[in-house]
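One structure is given here, and the rest of the page talks about it.
One protein chain is absent from this view; the other protein chains keep their places.
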Amino acid sequence: MIYVSRKEHFNAAHKLYNPAWSKEKNFEVFGPCANENWHGHNYELIVTVKGYSDPETGFVIDLKKLSNLIKAEIIEKVDHKNLNLDVPFMKGKMASTEVLAKEIWEILEKKIPPITGFGQLHSVKIYETPRNCVEYLGE
Amino acid sequence: MIYVSRKEHFNAAHKLYNPAWSKEKNFEVFGPCANENWHGHNYELIVTVKGYSDPETGFVIDLKKLSNLIKAEIIEKVDHKNLNLDVPFMKGKMASTEVLAKEIWEILEKKIPPITGFGQLHSVKIYETPRNCVEYLGE
Amino acid sequence: MIYVSRKEHFNAAHKLYNPAWSKEKNFEVFGPCANENWHGHNYELIVTVKGYSDPETGFVIDLKKLSNLIKAEIIEKVDHKNLNLDVPFMKGKMASTEVLAKEIWEILEKKIPPITGFGQLHSVKIYETPRNCVEYLGE
Amino acid sequence: MIYVSRKEHFNAAHKLYNPAWSKEKNFEVFGPCANENWHGHNYELIVTVKGYSDPETGFVIDLKKLSNLIKAEIIEKVDHKNLNLDVPFMKGKMASTEVLAKEIWEILEKKIPPITGFGQLHSVKIYETPRNCVEYLGE
Amino acid sequence: MIYVSRKEHFNAAHKLYNPAWSKEKNFEVFGPCANENWHGHNYELIVTVKGYSDPETGFVIDLKKLSNLIKAEIIEKVDHKNLNLDVPFMKGKMASTEVLAKEIWEILEKKIPPITGFGQLHSVKIYETPRNCVEYLGE
Partner (left out) sequence: MIYVSRKEHFNAAHKLYNPAWSKEKNFEVFGPCANENWHGHNYELIVTVKGYSDPETGFVIDLKKLSNLIKAEIIEKVDHKNLNLDVPFMKGKMASTEVLAKEIWEILEKKIPPITGFGQLHSVKIYETPRNCVEYLGE
C-alpha cells in the first residue's frame, strides 16, 4: 500500500455566517471571519490516493490524471469564486474548511477508482492559510 | 546602509473591475479576476526600511515597533476585509496589487522616520499568491 | 471525524546535556548540541484536534480559540526563553524535541474538550528545524 | 510512541519508460515524463522512525546518526545520478517515485534498529516536486 | 516605477561538462555535476517586469499574459527536457544556471513591451535548488 499525493490551489472569497443567527451573534461567534463584504484565501488542496503500484507503470495513479480530475471536478468550481454564493456543492452549507474538505471528499471518492483500477481516495487536506489546516479521511 | 525587512500577512477579498467599463469588457480584460461575487487571497506584505544601525541597540529599526506600525496602519484596515468595499485608502481605486503597494507606501513613508530617528522606507512588497508579486520603491 | 491543525511558533535557546554525565560524555553523545553556552531554534508547533464539525458553525474547533489556548498555555512559557532553565514544565527533563512534544501534549490534552464540547487532541508536532521534526500522538 | 523525522535531499535525472513497450506507447502513457534524453528533479526524502524516547538522552534516535545513515545508504547512491542508469538498487525497475520509496524502505528498514536499540522505521516519504509526493509505510 | 514578478517552474536534466576538456578535467572542475548520465532539478524561474501601472487596469502587466508568454517562449522548451541536448537556445553553451538566465533574458526582453505598451523586462532569476540562485538584470 503506497500513498500518493497531489497538491493543487485555488483562490476564493468566503465568510463564516450562519443565516439562522442574528448579525450580532454571527460576529460574536465568528469575529472578523463574519465580515459582511467577505474576505478570502489562497487555498491549497492536497488529495491523497492509496493503492498498489502497477508493475507496468510504477504508478499507484498517474498524477497527471489525478491533477486533471481535481481541476475538472473541484478547482474549476471554486477558483476565483465565492464559496458561499458561487459553488453549487456548497449551497446551503457553512463555508468552513471542514465542510469544504468533506464535500470535496464526497465528489472525488467515486471518481478515483475508474482511473487507477484499484486505488482509492485516502485523504482530502486543505490549507486555508499556512497556519490553518483541515484533513478528512472519509470516516 | 542596512536594509531591514518585516513580513506581515492579511486575508482579503477583492475583484478586478473597472466601473467605467461594461461587464463584458471587464471579463474580457480581467477574466475570472472580475468574478462579480469576488474572490480572495492570503496576502503577504514585506516592508523594508533602510538606515544605519544604532550603536546602542544594534538596530536600524526595532522590528517589533515596525510590526506594530504595519499592523496599526495597514493590517487592521485590510485583514478580513473586501479591498474594493471596506478599505478607505483604496476607495475609488482599482484593487490591483500594484495600486495596493503604492497606497501602502504613501501611508507608511511618513511614519517610519519618527520611529527610527534616521531610517526611511525603502520598499513595499506584496505577494498576492506565492507566484505573483509586486514591489514599489517609491520612485 | 475531521482533523484540524493550527501552527504556532516560538524562538528558544536550549542544549542537550545530561547532568548525570561528565562533560566529555555529553560531548561524545550530543556533539555540538551540548555546547555549554547554548544554541537555539525557531520552533514550529503544530497542534491537531480531531472531532466532528458542529453543524451550526461548521467547526470542529474555533481555530482562533485553539490559537489563543496554545499561546496562553505553551507559547508564553517557551517563547524567547531557555528550555533548560526558564520553562517550569521542562524542569529536570532533557530539553529534546521528543520530551518537549510529550510535555506539551500533557498540558493541552485536558484543555481541548472544554473548548470544543466533543473534540479531542490528536497530535502535537514540533519542527526544531525545517529538517528535524517530532510528532507525539499520546500513545 | 514518538515519531521522529529527518529530511534530506538529492538531485537526480530520470525518465518513466517501460522497455517492454514501444516508444509510442511510452509517450502515450507517460507523456513528457518519457522524454528520451531524461529530465530531473530536486527530490526531498523524509524518513520517519518511531519508538520510545530514551530517558538518558531524550532521543528516539539521534537525528545526526539517522542523517548520516540516510546519506551513506541512499543519498550517496542517488544524488547527482541518473535513477534509471546509475543506481544499483533501481536496476531493472521503473524509476517512479513509488518504486523509489519502496526500495529505500527495504534498504533502511534493517539499518535503523541497530542505531536506536528499540526504534523502527515508520515511513519513507518522497517529494518529487513540491506538488507530487509519495509515502510508503512498509505494509 | 513598479516591479511585478511571476514565478513559473520546470523540471529538467543537465550536466556541467566542457567538451573542450578531458573527462578527468571535467570531474576535477565540476565534481558530481559532471556525471556522464546527467542529473536534474526542479527549476524555479522568476521574471520581473518594471513599468507604471495603467490607470484603467491597475496593471503594470497582466500577469496572466506574462505567465502565458513565459510558458510559450521558455517553459515549453525546457520542461521535461535535457538542457544540454534538447533545448535549441542552449545548444553549444554551458548548461549552467548563469548561462540559462542570460539566454532566457535575451528571449523575453523583446517580447515584453508589446504586451505592456510601456513596461520592460527587469530581471530573470532562477533557483536551481532552494539553496542555489542566479539573477540577471541585463547589464
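First chain written, first letter: the chains are A, B, C, D and E, and each begins at residue 1.
Convention: a contact is a pair of C-beta atoms (placed from the backbone, for glycine too) under 8 Å apart; a residue touches a chain by one contact, two chains touch by 3 or more.
Keep in mind that what you see is a predicted model, and the values were worked out from it rather than measured.
Peer 1: Could you tell me which displayed chains border the chain that was left out of the figure?
Peer 2: B, C, E
Peer 1: From the list E:G31, E:P55 or E:G117, which touches the chain that is not on show?
Peer 2: Candidates E:G31, E:P55 or E:G117; residue touching the omitted chain: E:G31.
Peer 1: Just the residue numbers, please: which parts of subunit C touch the chain that's not shown?
Peer 2: On the side of subunit C, residues 9, 11-14, 32-33, 35, 37-42, 79-82, 85-86, 129-130 touch the unshown chain.
Peer 1: Even though one chain is hidden, which residues of subunit B still touch it in the full complex?
Peer 2: 1-8, 53, 55-60, 62-64, 67
Peer 1: Considering the whole complex rather than only what is displayed, give the residues of subunit E touching the chain that is not shown.
Peer 2: 16, 18, 20, 29-31, 93-99, 101-102, 130-137, 139
Just so we're on the same page, only the chains that are shown with their structure count from here on.
Peer 1: Which number of steps is the smallest that gets you from subunit B over to subunit C via touching chains?
Peer 2: 2
Peer 1: In whole angstrom, what separates the CA-based centres of subunit B and subunit D?
Peer 2: Taking the mean C-alpha position of each chain, the two centres sit 42 Å apart.
Peer 1: Let me make sure I understand the interfaces: which chain pairs count as touching?
Peer 2: Applying the touch rule to all chain pairs gives A-B, A-C, A-D, B-E, C-D, D-E.
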